[in-house]
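Inspection log for the structure reproduced underneath, given as structure tokens.
Note that this complex is displayed minus one protein chain, with the remaining chains in position.
Now for chain A:
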Amino acid sequence: MERFDYLIIGNSVGAVGCIETLRSFDKGGSIAVIGEEPHHVYSRALLPYYLDQEVPVEKMLYRPVDFYERLGVTPVLGRRVVGLDTAGHVVKLDDGRTISYGKLLLATGGRPIVPPIPGLDTEKENICNFVALQDLQRISRLLPSAGRVVVLGGGIIGLMAAEALHKKGLEVGVVELAPRVLAPVVDEFTSRLIEEAFRRSGVAIYTGTTFKEVQGGERATGVVLTDGTSLPCDLLVVAVGVVPRVDLAREAGLAVNRGILVNQQMETSAADVYACGDCAEVYDFLMGNRRVLPLWPNAYAGGRVAAYNMLGMKREYDRATSMNAMHFFDLNIITAGLNTAGEKDGFEVISRFDAGSRSYRRFVLKDDRIHGFTLVTGIARAGIFLHLMRRGCAVTSFKEKLLEGEFGYLTIPEGLRRELLIDEGVMSEHAAANQ
């Protein structure tokens, strides 16, 4: 039986975060990564870009083609893990092979949701999910003969897909069950700005409704919405989101809620088994509890923290919360934290909208610190706010300044500025004594 010091199930960003950190410290330990898809590690987050810009497949790769070789990683691709014995430290593959491990990372990601709606079946010729390279390839094959497309789901992926398809010249309709697009991700005002941008460009947005049924046989020919509207289509994209893939962990007896439960060291309930990314329920530093945070930076950071702890170097996962950088047509948007929370939830909210530049800023404050923010159009230097939020800095004394477009370190009071910059080597020590 093959044995690896470190074994990773899943071949995406969480795996890469783990591998790169492991190799920074342990040059000799053996590492293997098992991927269900036959591909070299690629970026799912690039799928909408691929649809829009026709970048070659090589550009989908998240790390160079020599990544595994250079970092001494054994890739086991096109294989699925069907069993996990945590007591014996062994996994079983779908070809009957068994592999034993010293430490194991579960980075199994998410599974696309397909709501139970009559006729909605992704086995049908022209009904596609939008989470994997294979989905993209299917859509690309269908595009030449498609004129009308309906996208189910007004979240980030659904809207990005809708924009890309619109730019390809298709007639696009987006159907969202919630009363507004991106309801869990942005506040109502931002939702309206986004809806307006889509409608102005000619994309139809149907909110507060969903499919009653999908018409057609082997091939979907249209959908009927719950409000009776009928939308004919040649292509149907299901982008309702993903749920954590936890089957393997659950069958192995690991503690699982919505996602695989991990502590702040990314350890699951089983010894030597870690989890990160979309499959896990992780610590949110703002909420102070665990939740599913299926976002790219969180997955990378989770893989990194898992690696440190696998190496016996104790490290806590303390930087994750909700965060998104998005763009739709001419709108650039960055949000982080509990940015949708409002006064009724006990937060103070300050915001400013400039009709001329169409820039919008909204901050959610509580206990003298930032709990969330939304920036639309003026997104430059957004990371400073995320930094203030992560460090829990007191902001009340300069809160009005947060709404100004030119916000920067010089807007922050001297003492705090010094603390934030000198530690990090932006300013010299000499400056501390003189300024």
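For this structure, a couple of remarks:
The definition used in the following text is that a contact is a pair of C-beta atoms (placed from the backbone, for glycine too) under 8 Å apart; a residue touches a chain by one contact, two chains touch by 3 or more; residues count from 1.
To be clear about the criterion, contacts and distances are computed from a predicted model.
Taking the options "RNA polymerase subunit sigma", "Lactate utilization protein C", "4Fe-4S dicluster domain-containing protein" or "Sugar ABC transporter permease" in turn, only "4Fe-4S dicluster domain-containing protein" matches the UniProt protein name of the chain that is not displayed. Touch with the chain that is not drawn comes from one residue among A:Met1, A:Ala87, A:Ala355 or A:Leu410, which is A:Leu410. Among A:Leu177, A:Val224, A:Leu311 or A:Ala380, only A:Ala380 touches the chain that is left out of the view.
Checked against the hidden chain, the listed residues A:Gly241, A:Pro297, A:Gly342 or A:Gly405 yield one contact partner: A:Pro297. One chain is missing from the display, and on chain A it is touched by residues 17, 24, 43, 45-46, 49, 53, 55, 59, 61-64, 296-297, 300-301, 304, 323-325, 327, 332, 334, 336, 379-384, 386-387, 390, 408-411, 421, 424-428, 430-431, 434-435.
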